[in-house]
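Note that this is a trimmed complex: some chains were dropped, and none of the rest were shifted.
By letter and in written order, the chains are A and B; residue numbering begins at 1 in each of them.
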Amino acid sequence: MPIRETLPSRPDTSERLSREQLAELVAADIAPSSYVNLGIGQPTKVSDYLKPEQKITLHTENGMLGMGPAAQGDQVDEDLINAGKIPVTELPGTSYFHHADSFSMMRGGHLDVCVLGAFQVSANGDLANWSTGAPDAIPAVGGAMDLAIGAKEVFVMMSLFARDGTPKIVPECTYPVTGLGCVTRVYTDHGVFLITEHEGERRLKLREHYGITREELASRLDFDLHY
Amino acid sequence: MTQTAKTAADAVADVQDGSTILMGGFGNAGQPMELIDALLEGGATDLTVINNNAGQGDAGLALLIKERRVQKIICSFPRQSDSWHFDEAYRAGEIELELVPQGNLAERLRAAGAGIGAFFTPTGYGTELAEGKETREIDGINYVLEYPLRGDVALIKALKADEQGNLVYRKTARNFGPVMAAAAAHTIVQVEELVPAGSLDPETVVTPGIYIDTIAVIPTASGQRAQAGAASFSRK
């Protein structure tokens, strides 16, 4: 299994996690030798915490395996960018391929882990991260729907509560969905949730919580929380 | 048969009004900028364009859209920080948008080149982008039926061509080039260098010459490439 279940050192659970701590936690949970795609935005930060001894190979959906860190100064090359169109570098063992091959790799289930941001995740693992459904918005989807359904494990990273205090893990997504039943873990500032198959149903389980009690967490979520 | 055009203008001279144009590139990487400039100059209009994006900044595809020469765009990610020309046309209701998940876009182009009539893909199932489409459960997984995307013309960019049209690309600028080359009735490539047949290692050819109709040689210095990069990158 490409997922590590225990951390060498878990963060302090009395406070909610910072964005950096969250990225570090996700990075530590990725098993050695995994092939991983890090989505645009917050998930990109995970790469800062991957350790060389983990031997993680990063995929970018615009046609590359073995992506290195962001390019600096003279390294910048407009032909070498990631899915966020940021100039990057290549590592020994890199390979390039065309878009159909790259998305076949994703859709065919060959990536071990993909880490995505989200607007909402439902308790059974539906993901909403591509559109707020605002009537005047210009829609754009990119590779979000392919990432959502492709990898063996789909990790979401987000804050547990929106600015107005409403939870972003919900009984059913109210934002337009990106994929159904695809999320396997939700990493948030207030806790890590696993979504697993249980007697034919996908359900959400709290793995650990940060800066909030289990009771308060349960009271603020609109569905039954399993432990 | 692969022919070499003297200029970018010659290369795109036969593009007709109302054509469907497959346009390579992911952002600026692999975008056949000089061919698009020539298309702009040439005047062809009422185009349907298939590209991953909907143009960025004030160059290439963005200018075609600004001049209202594109009646419809099929793409995965139109909205970017610098997609102002598309944004304006779209809000004015002056461009039609068909939004396609990026992997389905690539696979539909691949299907067109490969003679596949339609295919069942899991991507997009249960989402707004699959509304009204045929679906089917196969071995416990839900799929959406998607159809090929063919072009009248493809405009792509590669690093080198040999005289027979065999192509090699450079890094992530490869992106949609190979699938678009095979999906269009007429494929035009701009390359930095044209080399004699036999100069490319046959094991390393990415796009065989059978897919290439017209080659335009547009030399670009690596320095310019890096500089252009530094100046024009924008967050997806």
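Please note the rule applied: a contact is a pair of C-beta atoms (placed from the backbone, for glycine too) under 8 Å apart; a residue touches a chain by one contact, two chains touch by 3 or more.
Just so you know, these numbers come straight off a predicted model, no measurement behind them.
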> What would the formula be if every copy in the file were counted?
Replying inline: A x2, B x2
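Just so it is clear, only the chains that are shown with their structure count from here on.
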> If you average the CA atoms of subunit A and of subunit B, how many Å lie between those two points?
Replying inline: 29
> In their complex, what parts of subunit B are in touch with subunit A?
Replying inline: 26-30, 52, 76-80, 86-87, 90-91, 97, 99-107, 109-110, 121-129, 142, 169-179, 206, 225-226, 228-230, 232-236
> Taking the complex as given, what residues does subunit A use to touch subunit B?
Replying inline: 40, 60-64, 74, 76-87, 90, 96-100, 102-104, 106-107, 131, 137-146, 149-150, 176-180
